Each structure stands twice: as structure tokens, then as C-alpha cells.
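Excerpt of the complex: some chains, original placement.
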């Protein structure tokens, strides 16, 4: 029984390999996500492509966040408050598909990841709860 | 009198938009996905709905982090497709139905839903991909659309119960619109998928099909599925399924399925699609107290 927002949120940390986009993450990643969203405009994409570092320096984001963008380290970006729908503007700018970008977060090659999906996807067995190991 | 004739649920997978825009519907990988919509394309040609209340979520396109509305209803005249990072989809602008949209928006607020009214916005794949799947290649959309954007990105999204109740309130609103209109409600997003982190790629065929089952008939079990269950069982983006409950709530007491389709894989996502018809479309009366009537007052003791 969920009594308040604390109890509601507490369970989110029990999901293996998953960051739920809570207020805490939304606050940490606010400017990072706003940066990503700016890439919806073609002129911004062109400026970003021309000099990624210079474009990133226009935003009030941390050096760690900047480096993670430069590295296209999406797991790191999630840890630093990025949200995947915002970050999608970055990998779309790179011309990557969702499958290509998403696979980089799983530790699998694109081919292996694609093969897993073609075989029906990742099974939820053992992936539901860290605590309950189910 | 306007009436809700059918409800449609379907995923809104971006890669199907690409495939569609590049004429790849017939390729081996995509064919099974598109084939599942053939029945529905024929059905819509016969049904010719006038308006679709299209429930979807914005994927960081119209709304950035500056403001995050839980429920936003589009009351504008027309909506342009958004540029999501690779140019806007080459589909026609989406015509709104401002008369019905404003009527619904006002009715919902009287019914104590705290709507955000939107007059101008762009719409992303969440809204345009389902339209492409159902109507195919068109020079202009043969239907008007009322976008209903739900926050399922920043936590918490609305509860399943709140979504279902919103659907019921939409049904009451449509019923009180004087013009004779054939209105459908579409719920989009899902089914199981996770686009982030080491667990990405999760698909839960069994849970998804149980979800589809529970949209049919008179069970209201899905009202009570908590967010954590979607997250654990269907992946972080599986939470989008709460939007289908708005569609289901709008169909009233009981439904039957006219068409159903489930396919894995499409990109990272389980594709689900269902066409529902109300059997008994009745919904509870409005609990609103604005009218200050006795029955309403009794409700709060």
C-alpha cells in the first residue's frame, strides 16, 4: 500500500538496469535535457555538428555531462539526469536509429542486440526486482 | 448528438514512421507490422469517423522541461508535425476540431479534471505514426483530430484510475455535444518496451496479452495496476499503456474486440493494436459539484 510519494518512489530503485525519470533526475538533468531539445532545430544541429564542444559550452551543464555527451555515453547521461526522449534528439542528430543507440546501453553489440530483439526481446524473467531476484 | 463509436489502441513506434515515409512497408522486417493494420484501414474507410480524440504522449517535442502538463488538450485549428531531430515527417498538417475540443475541455474542467488547454503546438510521432498506420498515404487527413497529450515521461504520470476516469468524463462530454458526429477515441503508446539502460529491449508477451484481454468485456481491473507493475513487467517505456485506459474508460461499461494484433519485434518495442466497440457504453454520472446540486453535495458528506 502506497502511503505517500516517498514509498511510491522507493520501489523504483529496485528495478534492475533501469533509471526511472523521477523529479530528482529531472532536476539534475534539467539543462542537459534542454540542451538536447535544442537539437530539434536544424540550425542548432548544424552548429552542434560543426563544433560540439563550443555548442555545449553555451549551456549551463556540468563538465561531466558535457564529456558524456561528447562520448555519447548514454548510460552515463542517464545517471546524470538525462531522459531518453530528450537524448533521442542527440542520437537522431547523429543519424542513429533507436535500436543502434539503445543497444549501446546494454553492453551488447548492435548485431547481438538486434538478434535478441528478433528472437522476441529480453525476457522479464529475473529482471523484475533486484530484491526478489525474479 | 456526438457519439463515441469505437476505441482503438495502438503502439506509436517511430521506426514505423520512417518505414512508412520511405515506402518500406513491404519489406520483410516491416510487413507483419503493417499487415496488422489492413483490417483497420478497411474498417475506417467504412466507418469514416469525423473526429478522433487521439491520446498520446509528447516525446520532448512540443513540451520541454519548462512546463510539464499532466493532461493537455489541443483546442487549436491545426497542428504541424514536429522536427524530432531529423526533419519533420512528410505528412500533412493535422486538422483540429476546435469546436468539439473546446467543448470537451470545458466539460472536463467542470468535471474537476485540471486540464491544460493548448492552442498552438507541434505534434510528434506519438500522434502522427498511428494516423499513418490507420489511414495510409494521404494528401490530407480524412479526419479531424483532438490531441490529448499525457505526461508519461516525468514521474509520476497520472494513475491508471485517473486515466480511466478521464475517459469516462470524455464520454460524458462527447454525449453532450449537439452536432451529429462519429467520434473515436484512440489510445496510443506501448506495449512493453524499454529504451534505456542495461535492461533495454525488455519485452513481455504474456503481460501485454493479458493487458489486451483486460480491455475487453466489463472488467475494470486495469484501473488498479500500479505504475511499478508496468515498470517491472513491461519496461520503463511500457508505462505508456496507461494512455490506453483513457480510451478504454471512454467506451463505458463493456466492450467487445473487433480486431486484435500483436507482433514482436518492431525496433525495441512490442507492437500491440486493438479495435474495440462499446457493448454497453454507459459511464457513471458526473461527480462534479460546480452545479451545487443536492446529489453532488451528498457525495462529499
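Per-chain numbering from 1; labels A and B assigned in written order.
We take it that a residue touches a chain if its C-beta (ideal position, glycine included) is under 8 Å from a C-beta of that chain, and two chains touch if they have at least 3 such contacts.
Please read these numbers as outputs of a predicted model, since none were measured by experiment.
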| item | value |
| --- | --- |
| Full-file chain stoichiometry, since only one instance of each kind is pictured | A x2, B x2 |
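Note that in this section only the chains that are shown with their structure count from here on.
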| item | value |
| --- | --- |
| Cα-centroid distance, subunit A relative to subunit B, in whole angstrom | 25 |
| List of subunit A residues in touch with subunit B within their complex | 2, 5, 8-9, 11-12, 15-23, 26, 30, 33-34, 36-37, 39-42, 45, 74-75, 78, 83-86, 88-93, 95, 97-99, 102-103, 105-107, 113, 116-118, 120-124, 127-129 |
| For the subunit B and subunit A complex, residues of the former touching the latter | 14-15, 18, 59-61, 64-66, 82-87, 153-156, 192, 194-205, 207, 226-228, 231-237, 264-265, 267-268, 270 |
